[in-house]
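Sharing a structure with you now.
Apart from one protein chain that is not included, each protein chain of the complex appears where it belongs.
Chain lettering (A and B) follows the sequence in which the chains are written, and residue indices restart at 1 in each chain.
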Amino acid sequence: MEEAKPRIAIHKFTSCDGCQLAFLHLGEDLLKLAEKVDIVHFVEMGPINPTAKVDVAYVEGSISTPEEAKRIREIRANSRYLVTIGACATAGGIQALRNFADTKSWMQAIYATPETISTLDTATAISNHVKVDYEIYGCPVNSQQVLASLLSLLQKVTPSARRDKVCLECKRLGYVCVMVAKGEPCMGPVTHTGCGALCPSLGRGCYACYGPAENINTEALTQWLSSLGLSDAEISRRFLFIQNSAPGFKEAGLKLKKKVP
Amino acid sequence: MNVIDTPIDTKIVARSDESSDIFTLTLQFTDTEKKDYAFQPGQFNMLYLFGVGEVPISILSNGVDNRLYAHTIRRVGRVTDGLSLLQVGDHVGLRGPFGRGWPLDLAQGKDVLVITGGLGCAPSVSIIYHILKHRADFGRLFILQGVKHSSDLIFKKQYEQWAALPNVQVALAADSSQPNWPGHTGLITELLDQINLDVNNTLCMMCGPEGMMRASVQRLTQMHFPEEAIYLSLERNMECAVGHCGHCQFGGDFICKEGPVFNYPQVKALLNKKGF
Partner (left out) sequence: MPYFLAYEQFNDLISALNALGYRCLGPQVQDGTIVFDDLTDAKQLPWGMRDAQKPGQYRLQKSELNESFAWANGPQAIKPLLFKPKESLWRVERDEEGAFTFKETLPEHKPIALIGARSCDLAGMAVQDKTLLKGQYGDQQYRWHREHLLVIAVNCSYSGGNCFCVSTKTGPKATSGYDLALTEIQNGFVVEVGSDKGRDLIDSLHCNEAEAAEIAAAAQRSIDAANMQTKRMPKDNSRALRDILMNNLDHPRWQEVAERCLSCGNCTAVCPTCFCHHQTEHPTVDGNGSVHAREWDSCFTQGHSYIHGQVVRDTTEKRYKQWLTHKLGTWWDQFDTSGCVGCGRCVTWCPVGIDLTEEMAAIAGESNVVVDKKEKDS
């Protein structure tokens, strides 16, 4: 009898749906992949079976409603490996900016009938709620990252855990440093690689959408950005952006924010 | 001939579980005509897990057939996790042998003291097999093995067999032990007081956690054991095994090339320094 194919699910929480596209963008590789695995739940592609038991669950989005907080626990219980994809799932995403504000007063300012909306006061990472086996950084993540992770997991091997900085990738690809050559503020020295140094390849500074790399020195970068003419408020916004609640960025950003008059 | 740049294919001919996370894979070249591969005790191979990568593992001869190469492996990362799932008949890539092994020629005519901790016993098994095979060339053989907990001990049967041989003394130590533990409960360095060492006619070879090796060196030197007669095997990240990738730099040495076995005075200065 032929061995059953591994089962994969791709789940969505509070997010823009952009990270799931990394699977669709695999193109021909997606067809090859479909021969090796059963994709049992992937709304963007077609299959719907949210409560299926799976070998690998990819989770996009942050937890921002009571319903989501309950649903992620069910998914965890149904999955052998749980992998988060993207800034929302790994660090809360842009919507985690609400964690620094008063949700109720915002709701009242924006919505006509806020009492009809059921939401939590915070938008938080999946790992704040359940055990996560592997996190893929990025906003959005790309096809090569998800594919590499899946090929590893299919061999029952943990995906590679390197968390180099964007700078190294810039140098490997032969891109000229925008900060040194043009004085362009760049978050590359504190940001996780994986994007292929997209922004510096186009001559602009990295805006840290891939979140913190390992062993970051936010103080030193802050001082340098300040010497390039950025105000505390501007530097703070660079940390408190897409990855505002990621460890390291959050502390650096809030510290600067406090200094802003 | 060595296999340096590109791996060659091997097949798993035997597999045994030594503990919950330690296992031994015995490999045979699929090209059975390949008879010119030879290794020295203490050298290592790079084993390749298909689609994942390579990992350095020291070579144990199995003591019987020199065409079979046993590798005792602990599950500690991506590649070793994947290797642990392989079964007899599965294939593994192999490059090697690499590095400088144990100075068995210098030990001729002398007593040999083998001190190992944890999985450090694996690289030293090849020393023991070599000595047992050329028994007349060496004096007494002392085998001291330390583990954190008595349940961590592997190769139990081999220790019992070796202990029964003439002129071989085996002493085991566990930092903590369960009832019926036949060895010493305490530090491995305390075992040094239990054996009758001839400090001026013994070569010491040790392998294991660096803290254990530092403590053992300290105790030995207190006993007036000459530093030059101590050899130890070191371990660092290794990816190329030929002194090119830079990961195993230890001061002015590449552990993959100048080591993994070093004479203690050569590495003494950096052994106590954090970050090297």
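Things to note:
Going forward, contacts are C-beta pairs under 8 Å (C-beta built on N, C-alpha and C of every residue); 3 or more make two chains touch, one makes a residue touch a chain.
Everything numeric here is computed off the predicted structure, so don't read it as measured data.
Per the touch definition above, the residue from A:V54, A:I72, A:V132 or A:M179 contacting the chain not shown is A:M179.
In the complete complex, the residue from B:G109, B:G246 or B:P265 that touches the missing chain is B:G246.
Take chain B: the residues that touch the chain left off the picture are 4-9, 11, 30, 48, 50-54, 74, 76-77, 89-91, 93, 235-237, 239-240, 242-247, 249, 251-254, 257, 269, 273-276.
Looking at chain A, the residues touching the absent chain are 29, 32-33, 35-36, 147, 151, 161-165, 167-168, 171-183, 186, 188-190, 203, 214-217, 219-221, 223-224.
The rule is short, and it goes like this: only the chains that are shown with their structure count from here on.
Between the CA-based centres of chain A and chain B the separation comes to 43 Å, rounded to the whole angstrom. On the chain B side of its complex with chain A, the touching residues are 49, 51-52, 77-79, 81-82, 85.
Note for the complex: chain A touches chain B at residues 151-152, 155-160.
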